[in-house]
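Below is the structure I would like to discuss, written out as structure tokens.
Removed from the display is one protein chain of the complex; every other protein chain stays in position.
And then chain A:
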Amino acid sequence: MSLLQIDNLIVEFETSTGWFRAVDGVSVSVDKAEVLAIVGESGSGKSVSMLAVMGLLPATAKITADRMLFEGQDIQKLSGAERRKLIGKDIAMIFQEPVASLNPCFTVGFQIEEVLRIHLGLDKKARRARAIELFKLVGLPNAEERLHAYPHQMSGGQCQRVMIAIAIACDPKLLIADEPTTALDVTIQKQILDLIMDLQARTGMGLIMITHDMGVVAETADRVVVQYKGRKMEEADVLSLFENPQSNYTKALLAALPENATGDRLTTVSAFFDGNPEAAPSAGASA
């Protein structure tokens, strides 16, 4: 049984010109201890589909799916309170902007202890001890002092470590990382990716890595889903995706990598589709 299994997910938003279909019939599944990368450009619906799983989309979004199973249980049928028990505990998420996703009004210690209080019901002393333990685990120096720091007193990389500490505080079974390193420097990106992969290997949690960076995919994923305009273009294990991409879109995406440049101009995705117009996927808008 898969840890998370989504069949035929459709997410629509109402706009002034009618319903816009951001995710159009996407099916994904993740197993225990598996690393799935969802890759696509902005507007491909990669974040929206995971936000739908987390229940973090605004009420105006229309979400339908044939099935949305987490450990065999249909998330769609859960009440709000039941869902809130699951989210943040068994399914946790890390966001792109570490500085923006922490609350600037509270110390990071308060924010991590809040999770421990609500989900695990630990008392004050146990919370403090666990928070220090978690900060040490994610490689924050002076963990004890760090608890009293506010997000603005820390660098972007440190804030992302705090976010990771909060996400793994309750030993989640599934971690969703939404572009966790896009806002960070290359050297810091390496550290954060190493940290996430190390934690994943140690705890055996499932990991969904949402990214637009083919380099990050190559360094982390077991299996890859390529999305474009709300549709799944291709699903393959990481090696076959890079070695022998099947869909035209994936081929175009790999050709657009500067390191794969041949000659003095890059191949662009649109140029690729101009060559074979019938291969261009249609926009995901519905009537």
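The criterion applied here is as follows: a contact is a pair of C-beta atoms (placed from the backbone, for glycine too) under 8 Å apart; a residue touches a chain by one contact, two chains touch by 3 or more; residues count from 1.
Going forward, contacts and distances are computed from a predicted model.
**Q** One chain of this complex is missing from the view, so tell me which of "nitrile hydratase", "Dipeptide ABC transporter ATP-binding protein", "Osmoprotectant transport system permease protein" or "Spore germination protein KA" is its UniProt name.
**A** Matching "nitrile hydratase", "Dipeptide ABC transporter ATP-binding protein", "Osmoprotectant transport system permease protein" or "Spore germination protein KA" to the record, the invisible chain is "Dipeptide ABC transporter ATP-binding protein".
**Q** Out of A:5, A:29 or A:189, which is the one that touches the chain we can't see?
**A** A:189
**Q** Tell me which of A:112, A:209 or A:252 is the one touching the absent chain.
**A** A:252
**Q** Looking beyond the chains shown, say which of A:75, A:93 or A:238 touches the absent one.
**A** A:238
**Q** With the missing chain put back, which residues of chain A would touch it? List them for me.
**A** Interface residues of chain A facing the absent chain: 41-42, 156, 185-190, 193, 201, 212-219, 238-239, 242-243, 252-253, 256-259, 261, 264-270.
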